[in-house]
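As you look at this complex, bear in mind that one protein chain is not there, while each of the others sits in place.
Naming follows writing order (A and B), and every chain is counted from residue 1.
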Amino acid sequence: MSKFLTISPSPHVKGEESVQKIMLWVILAMVPAMVWSFVVFGMGAIITTSVAILSCVFFEYAISRFILKTENSVGDLSAFLTGMLLAFNVPSSLPIWMIIIGALVAIGIGKLSFGGLGNNPFNPALVGRVFLLISFPVDMTSWPVNNNSGVDGVTGATPLGLVKEAISSGTPISQLTDQVPSNMDLFFGNIGGSLGEISAIALILGALFMLYKKVITWHIPVSILGTMFVFAGLLWTVDSEQFMNPMFHLLTGGAMLGALYMATDMVTSPMTPKGQLIYGIGIGIITISIRVFGAYPEGISFAILIMNAVTPLLNRYCKPKDFGRRAK
Amino acid sequence: MSVTILYTIVTLSAIGVLAATILYLTAQKFKVYEDPRIDDVDEALPGANCGGCGYAGCRAFAEACVSKNELSDLFCPVGGNDCMTDIAGILGLEAIKKDPRVAVVRCNGTCENRPKTNTYDGAVSCAIASSLYGGDTNCSFGCLGCGDCVEVCDFDAIKMDPETGLPVVIDDKCVACGACVDACPRDLIELRRKMPKDRKIFVGCRNMDKGAAAKKACTVACIGCTKCAKECPFDAITIENNLAFIDSDKCKLCRKCVVVCPTNAIQELNFPPRKVKAEKPAAKVEAKPVAKKEKPAATNNEESTEPKN
Partner (left out) sequence: MLKTFKIGGVHPAENKFSAGKQIETLPIPDMVTVPIAQHIGAPSTPVVKKGDEVKVGQLLAQSAGFVSANIHSPVSGKVFKIDDVLDSSGYKKKAIIIKVEGDEWEETIDRSTDLVKQTDLSPKEIVDRVAQSGIVGLGGATFPTHVKLAVPQGMTAEMLLINAVECEPYLTADHQLMMEKGAEIMVGIDLLMKAIGVKKAIIGIENNKPDAIKHLSQLAKEYAGVEVCALKVQYPQGGEKQLINAATGREVPSGALPISVGCVVNNVGTAYAVYEAVMKNKPLFERVVTVTGKSVSKPSNFMARVGMSVSQLVEAAGGLPEDTGKVISGGPMMGKALVTTDVPVTKGTSGVLIMREEEATRRTMKNCIRCAKCVSACPMGLEPYLLMTYAEKKMWEESEDSFVMDCIECGSCSYTCPADRPLLDYIRLGKGTVGQIMRSRKK
């Protein structure tokens, strides 16, 4: 027997879950997509991923140790995850120094400046990505050739970028069919793009694992993808020459990556199912609006960041299901 | 080109004038009359917004001063008499004088004096620990050491001593706002009259158990033996619930009670070392280490003066 008995308020048992485990599960869920990106982009992807992860972990350690002088939080794996997500969001040809800058922004500004994991209002990896996108638009949007892609046309731009360019120059969509990859190619990832966004199937596999582990609930992904589908579908029915079909929207431009991995980030998404649904619908509408009407071909990063900012408000007004309080 | 500049200047000026007019009109329309003296009083206050006066903040206190038109039950403990005289000057009223006070922690249950009997592993909060159980020693009246008082202090005037596990008041910084008094679930902190040179004599114990039980839990517990009350020439000491209390308004710092206290529960702080008598309690400590483990008053004294000077 130890020296003294321990006294603490109830409960005296604790569930198995921990922050570290949740992070680990998300990381595991991302492995299929990561492996696919290695297959498709080769060494470039491996270098990008390792640099992003290493620099995120390094900055987390260095900043919390030497600048903030707080407890070292590398162990919770959240920096590792941020690095991985950041790598998923950049092209594999991105210069290494840019990745490092992205990691610094993601960890330093996106996360630790707010007080570390749990206090950041925005998804750190997205902050890093958007910073890079705005600072180095050329490097961030020149995609390397996809080795497996059977379509010759998609070598310099993502399908979304291609379509955007075509539409703005007045080309009707029916003339693009031989340039735009088929839905099957999109689904399995035989396209160009950022590391993690190319293969919808790999991302969905990972998401199913997260659902099984209860890291995420269905509300956010379903509401985002559903809204995008409905909104894009409406536009498509109105004029299929001006607007792409909804499946195309779901499968391109990181919509899957965003809806399944970025928007579902616990810290920056609402807490109640109702809030999560509103949040998802918001992301869906903003994403399609940016893609169709905005200047950027791709919009989900901005949509998620915008809705991240709305999250505190949603938390405030969307209360959980009540028990016995309906009268009030 | 010059026409463009001209246009710009004219447009901007026009917008400026228009905005100014709107602002002026709105300000006039929604103007609320406020006694200008409130601002003056607010100015005279320390501006700490500590709530020690019983009002929500300095502004609320200033409003109360002006609206009540008398200062008999208004006192800013932070600013003290000087501040109240200033306010009285502004309002043309009479200010009451109060002795400056200082917070005193009435527990000396250090790890040595009061052995632990269990380990607390709940949330670090005295309020939570106190509502859960009697504490990690056998004394259910003493300091829990989670630092609720330190947390509420706006003036950094109370610090945890890592060695003793007890809070220490830094006299120079303490403004007697009373936040720590309210925060302590064990009612250990008292605001006592500030004595010359920060000297203090007080009963460093709140244990209301019977003597034997109290003594068993903590070597420096007050056992309610009444010796001090009998010794006190100024009737400053009362005994209630097996516990002595020294009224700081009556105490004249003669230190007679300290000498007679059999458990060293009465503490004296910031006194110069006693010439002859200081040796005695120290000698006793060495002779009977089990019975009296408390550090001699003189050592205590030096320790607590250090951070202040």
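Note that a contact is a pair of C-beta atoms (placed from the backbone, for glycine too) under 8 Å apart; a residue touches a chain by one contact, two chains touch by 3 or more.
Note that the structure is predicted; figures quoted are calculated from it, not measured.
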| item | value |
| --- | --- |
| Of B:Tyr55, B:Tyr133 or B:Phe155, the residue in touch with the unshown chain | B:Tyr133 |
| Residue of A:Pro95, A:Gly115, A:Pro137 or A:Pro172 in touch with the missing chain, whole complex considered | A:Gly115 |
| Of A:Thr6, A:Ser50, A:Asn72 or A:Ser135, the one touching the omitted chain in the full complex | A:Thr6 |
| Positions on subunit A where the hidden chain makes contact | 1-2, 5-15, 17-19, 21-22, 76, 115-119, 266-269, 271-272, 319-328 |
| Sites on subunit B contacted by the missing partner chain, in the whole complex | 117-118, 121-123, 125, 127-128, 131-135, 138, 140, 209, 213 |
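Quick note on the criterion: only the chains that are shown with their structure count from here on.
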| item | value |
| --- | --- |
| Subunit A and subunit B, separation of their C-alpha mean positions in angstrom | 52 |
| Subunit B contact footprint on subunit A (complex, rising order) | 3-9 |
| In the complex with subunit A, residue positions of subunit B that touch it | 116-123, 128, 132-133, 136 |
